[in-house]
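Worksheet: the structure to be examined is printed underneath.
Only a single protein chain was left out; the remaining protein chains are all shown in position.
Here is chain A:
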Amino acid sequence: MRLVILDNYDLASEWAAKYICNRIIQFRPGQDRYFTLGLPTGSTPLGCYKKLIEYHKNGDLSFKYVKTFNMDEYVGLPRNHPESYHSYMWNNFFKHIDIDPNNAHILDGNATDLQAECDAFEKKIKEAGGIDLFVGGIGPDGHIAFNEPGSSLVSRTRVKTLAMDTILANAKYFDGDLSKVPTMALTVGVGTVMDAREVMILITGAHKAFALYKAIEEGVNHMWTVSAFQQHPRTIFVCDEDATLELRVKTVKYFKGLMHVHNKLVDPLYSMKEAN
């Protein structure tokens, strides 16, 4: 894995955004060649989305030939509810960019047959040719998407009941009222994300530090589902200083020492203007 450590949240968001930008542009997407991107929600990727929007507004990056697949969505929450992941993606990303609405895929938590919806989602990913870069976050309990502790590390897209940890963490979005937080969600499986050609996990903040430690310094364990990516050929963890607080000094020093290598991935920052 690559562990990219930046000084603070803003720098980490910017690094991640630059990486995504470069990957898309270097892929040279076009009419018959779509770049498939997996996308997360939550507070961590907000800075990254803002930067991507900025690149788009400057004309450096276009999402015209990009297909996106979101990781998850609550079950039973109306699509236009302010806390639904559809609303999140629309307000924080889709409405600011030029993606074709037919290429923005999000699980439908109000589908009549939830498992069929999940299967259809897997099929869509397959039909799109698999995911080129899956961007994700990590929960305080080490989960990726809504793959709560105990989830199979080869799981596929399915319905999950949320762990109490997650419900508590999400309560702040529902006025602190636990009864309003949805208890079930549709989520891509650990196996689904593992199938991606490349995975990038964003981890910022001290409250995620322990989860990061468990994910990369301990063994592969279904109690900390992000640890599954130790077995993925191309994973990048992008984090800020605070998220490394539980790691061994040796680990942090080693990877910080590699920053000059990591920075070659984002510098030079490509632009679609040059490509034309």
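Operating definition for what follows: contacts are C-beta pairs under 8 Å (C-beta built on N, C-alpha and C of every residue); 3 or more make two chains touch, one makes a residue touch a chain; residues count from 1.
Here is the rule we go by: contacts and distances are computed from a predicted model.
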{"item": "Listed names \"N-acetylglucosamine-6-phosphate deacetylase\", \"SOSS complex subunit A homolog\", \"Very-long-chain (3R)-3-hydroxyacyl-CoA dehydratase\" or \"CIAO1 protein\", matching UniProt entry of the absent chain", "value": "\"N-acetylglucosamine-6-phosphate deacetylase\""}
{"item": "Touch criterion as defined above, residue of A:Arg2, A:Lys50 or A:Arg79 at the omitted chain", "value": "A:Arg79"}
{"item": "Touch with the omitted chain, as defined above, among A:Phe27, A:Trp90 or A:Tyr173", "value": "A:Trp90"}
{"item": "Per the touch definition above, residue among A:Asp100, A:Glu218 or A:Asp267 touching the missing chain", "value": "A:Asp100"}
{"item": "Absent chain, residues of chain A that touch it", "value": "79-80, 86-87, 90-91, 94-95, 98, 100-102, 104, 106, 120"}
